[in-house]
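Worksheet: one structure, shown below.
Each chain you see keeps its place in the complex, though not every chain is here.
Letters A and B mark the chains in the order given here, with residues in each chain numbered from 1 onward.
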Amino acid sequence: MSVEVQSSQPTTERLATVIADLLATDDRRCLLGEDVVGGGMLGLSKVAANDPKLRGRLLGSPLTNAAHVAHAGGLALAGLWPIVVLPSSGALLEALPSLRELARQPWRTAGHRSLPVLFVAPDGPGFGLGGDAAESVESTLAHVPGLELWTVGQVEDVPAALHAAADFSQEAPGRPCSPRVLLLPRRLLLGSGPRGSTARPGHPDLPATLAARPELQRLREGADATLFAWGDALRAALAAADACAAADPAIAVTVIELARLAPLDPAPLIAAARATGKLVIAHCGPRTYGLGAELAGQFADQAILQLDAPIRRVCGESGPFAGHEEHRASPSAAAIVDAIVDVVRF
Amino acid sequence: MQATAWEPEGVECLLDASGGLSDPAAVSGLDLRDYYKKLVAARILDLKLGRLQLPMWASSAGEEAVSVAVGSLVGTHDWIYVGNRDAAVALTRGLAMPELIRQALGHPDAEMRGRNLPGSIASTELRIAGACEPLGMSLALAVGQAHGQKLFGRGRATIVLFGEGATTSGMFHEAMVLALAHDAPVVFVCKSQLWPEGAPAEAGLLGDSVAERARGLGLWTRRCDGADVLGVHRALGSALHRAHEGSGPALVEVIVTPMHQDPPAERDPIERLRRLLDARSEWTQPFQDVVEAELHNQFDKALARLSAETRGVA
């Protein structure tokens, strides 16, 4: 009687399946967060909470400003692989001293202690609440020495991104893990993706290990300009590239998604920049001191001979924003198109 | 009357479940009918705001004893740091309904241009500061504000409202420590939500009562029952009086019973005071209807005018 009519599934439901699978496939994993036992604020632990075998590893915590992050780090030091689901990426700023301490531990102990812990947090605009809940925190987190910072820009990639980020199998004596943050753009959390593509172990769509998730992805190919983007701005970037491709005359734009923001590997970015010499960088949050500045700085140093136009950064305005102003926190596709046309015609 | 699982422990009782007043002298200066009107207004405001379908909205029905006591007792120069369910503080203190609604709607023309946190109503003129995002942050700001008031030697005080969930935060602890170290005229008002089946550990209730924990640090404290409107009024009045006098910080814990949990009627703070008034023949149904209608009208008119303006602009 049941026919496969539902081709799409909300991102949060897809993530709930990934989380249950992650817990099922390695019993070092445990899940922390507010109300995880009741399914979690975003429903991400709903599937796990209904599984009696997994419930014991859902560790609900009292509300704290900073110690919950250190607590998770302590669990990792004890040999667990904690996954911490935060209500907002702002919670990572609130707990910054703890996060800094965790990220510093492998250095402080000269590699003797490992911190296989993952923090997952909704980031940037999307919920319409403004304030902290519209802020993109990557420009602050990228300065935490020793932290690994990942994000994701395409809604269909979100489950795979979580799956990969929760993999700490590369841990070995003398090869300590760094704590990891995965920022999930709020708009992607509100979206949905293909229902089939869950995280069942052995499912061909999913990377089995972190190594299988590339630090950057080429999503469009084009010789006229190179567009760098990540997180919530990627959607606008792809729309802009597609609009350019459809224009007359067409502009062919290479689009590069950055998945890992820290540590940053500039070499492939520089190579992509040199290939066209016409460069646009798009990201959420303010332009001033945004992470896009580092890319521009790298290109102005290492790709100067190929540069034959200004490097344009298309970003959000400077915040904070009220709920009704959230759209100002991210760049629009139109603004990105303008920047592309600008540099190509320069 | 038999105590139910809903009755909080370790509280002094002034107005009991059947509306009996154990110490009439304690409320001698208070116009009880007027106070009742304020409580009803607070309840109706919550009802009306609830119908607006605002994002992140949470009802404060059952917490009126706190809002009305705070709004009535503070001096003109005192500051109040509110949370997200304290709209009735602004109402009681006299914020005009149109502005209150603009803020509730996050309207760009509101005093704070829609930048308040959802549910939080502020006013510079009335010295009401809105909520902060980090847990417990407004407690530390309030301590500084109170400390500053003291340095100017003005005999003024600051009240800060928060919930039991904040008491597990480091900010709560540090704010109490700073208040004590500087002997700041700040009154911490903790609205502790209790469920009959007992709150989960995650909700922030650990060890004994919040008031008892604060007392362990050296704070003057009171623990009262939010259904006992007059007890809350008395406790908060004492705390504020001490602060104004320069006797230092205080914490008042109020056990609030959310009305949406369908508690027995005597857990409703408004019903309790109604029973007292009724016993004194100071309550009638027409009186009730008039009080309610007044607030309904005020709210509806203000909302209608705001909608008209907004349409006019658009």
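Just so we're on the same page, contacts are C-beta pairs under 8 Å (C-beta built on N, C-alpha and C of every residue); 3 or more make two chains touch, one makes a residue touch a chain.
Computed from a predicted structure; not experimentally measured.
The stoichiometry of the full complex, written with the chain labels shown, is A x2, B x2.
Operating definition for what follows: only the chains that are shown with their structure count from here on.
The distance from the centre of subunit A to the centre of subunit B, with each centre set as the mean of the Cα atoms, comes to 40 Å.
Per the touch definition, subunit A reaches subunit B in the complex via residues 34-35, 37, 60-67, 90, 94, 128-132, 320, 322-324. Touching subunit A in their complex are the following residues of subunit B: 55-56, 106, 108, 113-115, 117-118, 133-136, 165-166, 168-171, 200-204, 206.
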